[in-house]
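Questions regarding the structure given below will be posed in turn.
Some chains omitted; the rest stay in position.
Letters are used for the chains, namely A, B and C, taken in the order the chains are written, and counting of residues starts over at 1 for each.
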Amino acid sequence: MQVSARNALKGTVKKVLPGLVNSEVIIEIAPGVEVTSIITKTSADNLKIQEGSQVYAVIKATDVIIATD
Amino acid sequence: MQVSARNALKGTVKKVLPGLVNSEVIIEIAPGVEVTSIITKTSADNLKIQEGSQVYAVIKATDVIIATD
Amino acid sequence: MQVSARNALKGTVKKVLPGLVNSEVIIEIAPGVEVTSIITKTSADNLKIQEGSQVYAVIKATDVIIATD
């Protein structure tokens, strides 16, 4: 499947913090560079996401805000 | 300034593609790992974003979709 | 590829309105029920989206606002 979102960052799941409602998933996309995703617990279970899973962090370009010091 | 968004990925601007309405900004957040952001041209001008600028890609955790092959 | 977004509505592209910056894509997901998506022209070209294409409208559950009369 291809998606129209401009960012599909390949990475490895470092940690999954299942909550009551949502699950927090920490993905390493490069040595020492992590992206945090929050998805519903249902989705995390459906996708069988666990430590070591190979995943893509899919992010729309319009959802990336730029900040400068 | 601190922000509540869980992801603030430090990186270097590789390319700025100014459009009529929006500007496309390509940020390298790790060797060979790029994030594309689309912001309004006004914002790109206000923040004086250009190639080589040090910036943060700020992304809410709830805006990160996870995909698996 | 599976995605964590809870909505992946299968449909047929009815119309593509390419703009300078973005392309507007009208997808029929059921007889007489259409969903409008706006993606960047680059993405529309990359995915070779045209009238008749079979696609999925992928929407996060948290991006669906509910309104009542």
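One rule holds in what follows: a contact is a pair of C-beta atoms (placed from the backbone, for glycine too) under 8 Å apart; a residue touches a chain by one contact, two chains touch by 3 or more.
Being a predicted model, the structure only gives us computed values, none of them experimental.
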Number of identical chains in the full complex (with 3 shown in place) equals 6
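The criterion applied here is as follows: only the chains that are shown with their structure count from here on.
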Contact graph of the chains (line, ring, star, complete, other): complete
If CA atoms of chain B are superposed on chain C, the rotation in degrees (nearest 5) amounts to 120
Averaging C-alpha coordinates per chain, one finds the centres of chain A and chain C separated by a number of Å equal to 22
Per the C-alpha centroid definition, the whole-Å distance linking chain B and chain C comes out as 24
When centres are defined as mean Cα positions, the distance from chain A to chain B in whole Å is 17
Note: chain B residues in touch with at least two other chains are 24, 38, 62, 65-69
Per the touch rule, the chain B residues reaching chain A in their complex are 1, 3, 5-9, 24-25, 27, 29-33, 35-39, 43, 47-49, 53-69
So, in the complex, the side of chain C touching chain B is made of residues 1-5, 20-21, 40, 58, 60, 62
Chain A partner, complex, touching residues on chain C are 1-6, 37, 39-40, 42-44, 46-47, 56, 58, 61
